[in-house]
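For reference, the structure is listed below as structure tokens.
As you look at this complex, bear in mind that one protein chain is not there, while each of the others sits in place.
Naming follows writing order (A and B), and every chain is counted from residue 1.
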Amino acid sequence: MVLQGGRVIDPSRDLDEPADVLIQDGKITAVGRGLTAPDGALVRNVKGRIVAPGLVDLHVHLREPGNEDEETVASGARAAAAGGFTAICAMPNTDPVTDNQAAVGFIVRQSGLAGLARVHPIGAVSIGQKGERLAEFGEMVSAGAVAVSDDGKPVVSSHLMRTALEYARTFHVPVADHCEDPTLAAGGVMHEGLVSTRLGLKGIPAAAEEIMVARDVVLAELTGGHVHLCHMSCRGSVAIIREAKERGIRVTAEVTPHHLTLTDYACEEYDTHAKMNPPLREAADVAAVRGALKEGVIDCIASDHAPHAYDEKEAAFDEAPFGVVGLETAFAVAHTELVESGLFTLPQLIRRMSTDPARVFHLPGGGGTLAPGSVADVAVFDTTAKWSVDPAAFHSKSRNTPFTGRPLTGRAVLTIVAGTIVHEL
Amino acid sequence: MPRPKAEDRTILLDARAMSRALQRMAVEITELAHGTDDLVLIGIQRRGVELAERIATLIAKDEGGQIPRGALDITLYRDDLETVGPKPVIGETHIPVDLTDKHVVIVDDVLFTGRTIRAALDELADFGRPKRISLCVLVDRGGRELPIQADIVGKSVKTATGDRVDVQVEELDGRDEVDLIQ
Partner (left out) sequence: MTSSTLGKDLTGLEHMTPDQIRLILDTAEPFKEVSERPIKKVPALRGKTIVNLFFEASTRTRVSFEFAEKRLSADTVNVAATGSSVSKGETLVDTARNLEAMRIDMVVIRHPSSGAAEFLGNRIASNVINAGDGKHEHPTQALLDLLSIRDKHGKIAGLKVCLVGDVLHSRVARSNLWGLTKLGAEVAVCGPRTLMPRGIEELGVRVFGRVEEAIEWGADVLNVLRLQLERMETGFIPSLREYYRVFGVTPERLERSPKPITIMHPGPMNRGVEIDSRVADGPHSIILDQVTNGVAVRMAVLYLLAGGRAELADAAKRGSE
């Protein structure tokens, strides 16, 4: 296959120029101008489009096994492909929890059967995510787990977190933590601030996240392990991470598109599509995480795609579950809010959504690069496409997005995994 | 009251005529009630209250003593509450004495469809059981939709449905006048 006439942006090689891309046998064979297509090759004219490494999402919740009506590995992989993602990492808070090699292997197999975006399993830190006993990291990693996490919940016991970080070193995987002090956050449903006071809703203070960020950084230093901080939302967290990185501690972090865009004012009409954990915070926090992402203090964007059935979100704010979907809107939201506004250049954004996440989890099979010889995971974007979010058109089984009706610019028009087209608009 | 655009405005009663009418009505009430012993005047909000006040004073001038008078707001008893736009303002209701065994004379400015009086009768029934209820109005403009009649009338006038009878009293409007607007 040849992708002809596009603008190739490959952050892994600091490449940003018009070029063709030649794909053969599932690999990238050549990138350059005026490539000749071999006989019988599929030629795609991508003039005016951006050709980039397929996006990588380190934090996705697929509801298989357990809640297949909300999402499955296959439907999640399809949604990912529609969003320009060629690899996603599935969190283990399924039912039953993915805390052993058989469960990890199941995800790998389902991903293979779907044959769309690659789904890499993340194994649990503790059995059942109960926060008591370590799961079998070794077995899970050999079965295909790329990281361990108890996400959904924090690892409350500092002792357990320490042993997890130490043990994970053996298998060269990061421990991804959902940073939330449970006693501070207990019962909270949105950010603790003026808006929560006006709405009469119990708040989750920023301190709940910052405390666990600080703890995790201290333990990373103590153990020499790699801690990956999930969905950062506060300016206080940013400050802690910056200082830790300056000291050479092995900490990485991610931020979601919604935390880069929305504030707690989105909760004002008790809209449960603005309810997620960590909650949407204040304008100053949004500014801080944007700056941190640009600086590299926060390494990448991850969607924290969390599907929920419509009737679960049709409830009083207190009762609705946390979470919003994001695979199909992530690039467009980030492009509209960060690139169109002039804050980021397009190459910077693509780096943070493909090259950097692939590097943070050092995913098997690479990813995040278009270097000749690497696997052909490619995404083609039309960055001029104007569209409006219509959840009914999602490939995901769930529709709970905070961006309904939002006008966005930028869309994946072609997604290729291992040389096969898995999404085309 | 909204000023009508360019139609006929006829004065039915000027201040002097109104005064004369009220004086006559006062005498007729006293006759009807055979004296003032158990007489109670209840004015319908609004303007009926002012008229009742005046009549009570006129009666007291002739007969001596104090005639108990009260005010009745019938808004909550209207039969059109369901359909009337923004809810009407409710005026004061004040019934000064127990109405049992009294002769109640309802005083209102204009009698038209009779629905206001129907509401007033329902409301008064919730305050006790008068010996007798009579109706005294300043203007009877015809157009009844219910079988209601006034016992004492200041002035009768035939009107069409689109007409308005506009009663102004010194206490609220700055002058005494009754107009017919066609």
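In this text, a contact is a pair of C-beta atoms (placed from the backbone, for glycine too) under 8 Å apart; a residue touches a chain by one contact, two chains touch by 3 or more.
Since this is a predicted model, take the numbers as computed values, not measurements.
> Of the residues B:I42, B:V110, B:L135 or B:I152, I need the one that contacts the missing chain.
Considering all chains, including the one not shown, the answer is B:V110.
> Please identify which residue in B:R9, B:H34, B:K61 or B:H94 touches the non-displayed chain.
If we include the chain that is not displayed, B:H94 is the one touching it.
> Suppose we count only contacts with the excluded chain; which residues of chain B make the list?
73, 75-78, 80-87, 89-94, 110, 112-113, 115-116, 122-123, 126-128, 143, 161, 164-165
> Since one chain isn't shown, list which residues of chain A touch it in the complete complex.
192-194, 196-203, 269-270, 311, 314-320
Convention: only the chains that are shown with their structure count from here on.
> What whole-number Å value describes the gap between the mean CA coordinates of chain A and chain B?
The mean C-alpha positions of chain A and chain B differ by 78 Å.
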